[in-house]
Every structure is written in C-alpha cells, then in structure tokens.
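Sending over a structure as structure tokens; questions will come in a sec.
Every protein chain of the complex appears in place save one, which is left out.
Moving on to chain A:
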Amino acid sequence: MTTTTETTDPWSSAAPPEDRSMASDPWGNAPSGQEQASGSSWLTSSAEQAPITNSWTDPFLVEWFDLRSLVNTGVKHLVENFRGFFDIAKQPVDWMLEIFTLALTSVHPFVVIALFALVCWQVSGWRLALGGIVSLVFLGAMSVWDESMITLALVLTSVFFCLLIGIPTGILMSRSEGVARALRPILDAMQTTPAFVYLVPIVMLFGIGRVPGVIVTIIFAMPPLIRLTHLGIKQVPADLIEASRAFGASRRQILYRVQLPLAVPTIMAGVNQTLMLSLSMVVIASMIAVPGLGLMVLRGIGRLDVGLATVGGLGIVILAILLDRMTQSLGRDARERGTRHWYESGPIGWIYRQFKTQSKT
C-alpha cells in the first residue's frame, strides 16, 4: 500500500476543508470512486438529511456540542502550526526503523537465521536455538519472510524506543514520589485505552504510515515497562538500601550497584511484556497503513481470504513465541542455568573457554 496523499486531513499539502467526508477518512485514497458517489460508505457515513432536533422523548438524537468538528479544527490547527515539531519527533523513529529494516531484509535469510540461532543459544541454550532455526525456516517456507522481517523491524524499533524512554522514566518514578504520582494516572489511562482507540490521536497528529504505526506501538507498549521498572526498584528490600547507606553509598551508587542489578528480573519481565504488546499493536497498526504480517491478516479478512489471514496470523504467533522465550530466559538468573557469568555460557562462553585454555598453555 502506498502512503497517502491527496485530500486526506491536515497532512496533505492542500486540504479542502469543505470535503468533510474525505477529511475524516483515514484510508485517504482507499475508497473507490463509486463508493464516494453513492456516499454510503460505512466509514464516511454521516447524517446529512433534513434538520433533526432533540426532543424530550429523544434527547440524544443530535450531539449537544460538536466534539467532532472541535477536534478536527483543533488538530488541524495543531498540525499546521507544529508540523515541524511532529516531523522532528518522527525523525529518530524513522532512522531506527530504516536501520532495522535494512539489516533484516538486505542480508541473506540464512545469515539472519544463523545470527538468531546464536543469540538464542547465548540467552537460553541450544534448545531454543534449534527452535529458533525451525521457526524461522518455517516462516520462510510459508514465503512470508519479507513480511516477517518487516514486522520484526517494526517491533524491534518500538522496543528500542520503549527501553530508551521507559527505563529512565521508571527510574525517575522510583526516585521521586511527585513524578510517580503525576505519571500514574497517565499510565493507567494508557493501559486502559483499547489498542484500537490509540490509533485516533496518533493519526490525528502524525498521519498514517509506518512511522506513525511505530509511534503508536511505542506509546501502547511502554506502560508495562515503566511500571515494572518502577516496581522492580521499589521492591528492593529496604534493609539493603539501609546497609548501602550505612556504608556510605551515594544515591547514584545505590541506584547502579544495588537497585538496578536487583531489579533486572522485574525489568526483564517488563521488556517481555513490552515486546508482546508491540507485536500485537503492530498488527493492529496495519489499519493505518503499516506493512508486514499484520497487513496480511487485515487484507485476508477484508477479502474473506481466510488462508491469507491464517498465514499472516501463524507468522505473528511464531514470532511472538520466539521473542517471548528469548526475553523470558534473559530475565532468569544466570546461576539458575548453572553458570555464574553470562560470558561463561553459549557461543561467547565457547570462545571464552578457547581463550582461557590458550592462555593457560
């Protein structure tokens, strides 16, 4: 699907304000001409018959205040005046997405699979590595490799920004009760808002396409990471903090040497959650013209092509399981896996041992 142009909303260079039905149409160029002519598209339908008024028997027939046009003009104003800001906000996301996409789609699939297997082996063990190889080959065998890699790039980009913003925010919350109190209702709102509704403000401000799709994913997937970082730090036993203080630790030392290391498993659970939410949001975001596996599902449903939808859905599930396993094992303590340090296991451990035996002889 190409990116939208034409008469869509404030993002187009020249938006004819009189064309209300088009302006509110997130699909922009999608509706066919005949639909427009008939004016009966379910997406664009609006009551434009003879004046209807409220009465005592039917008090809610017409809106009491016109939120819809209020928001439309408000957003129009916002976007027209702060276009620069929103463009700048999009930039870093755009770059990261470009990098990830390029990395995953331009190299040979076998190289990607091999790298994946190595990472799986490192974070968990040979079992997961084997599972990773089988899953990825299966994706390729269904001929959804490109779509999978695009979806993966979207997810990785969103997780990258979630980590970049979410962990410091969580730390900030744990350090300042004021920040925590201010952010909590926002996080609550973010988490209770259904995924689909998220699209509204993002489309309003950023338009549609891959980058807005990633932005909406970031916003949707971040709250659990913030919460769990906050929780992980708060959970560190008070006597350990007291002991650190008694030995002269500064606030920064307490954070880096005690709180964060002890919060790692909880933060990793947050990363896992964020990853899973990202994946589910990337699928929903296909409704605002984000390509990848999600789009296959959406298209399959739209055309009643259940086979296509299944292939896309299966791809998503496979990716989800793989990423879930990988992050779950990250959260586990290395000692539970029988080694004391992460560099003593997996492929790095192998290299490490070679190095050690060499230096001994």
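Going forward, a contact is a pair of C-beta atoms (placed from the backbone, for glycine too) under 8 Å apart; a residue touches a chain by one contact, two chains touch by 3 or more; residues count from 1.
Rule of thumb we're sticking to: contacts and distances are computed from a predicted model.
For the chain that does not appear here, its UniProt entry gives the protein name "Quaternary amine transport ATP-binding protein", which is one of "Cytochrome P450", "Hemerythrin domain-containing protein", "Succinate dehydrogenase iron-sulfur protein" or "Quaternary amine transport ATP-binding protein".
The residue touching the chain not shown here, chosen from A:L240, A:V306 or A:I351, is A:L240.
Looking at A:I113, A:I219, A:V258 or A:I318, the residue that reaches the missing chain in the full complex is A:V258. Residue A:S250 is the one among A:Q191, A:S250 or A:Q354 that touches the chain missing from this view. Residues 237, 239-240, 242-250, 253, 257-258, 261-262, 335, 340 are the ones on chain A that touch the missing chain.
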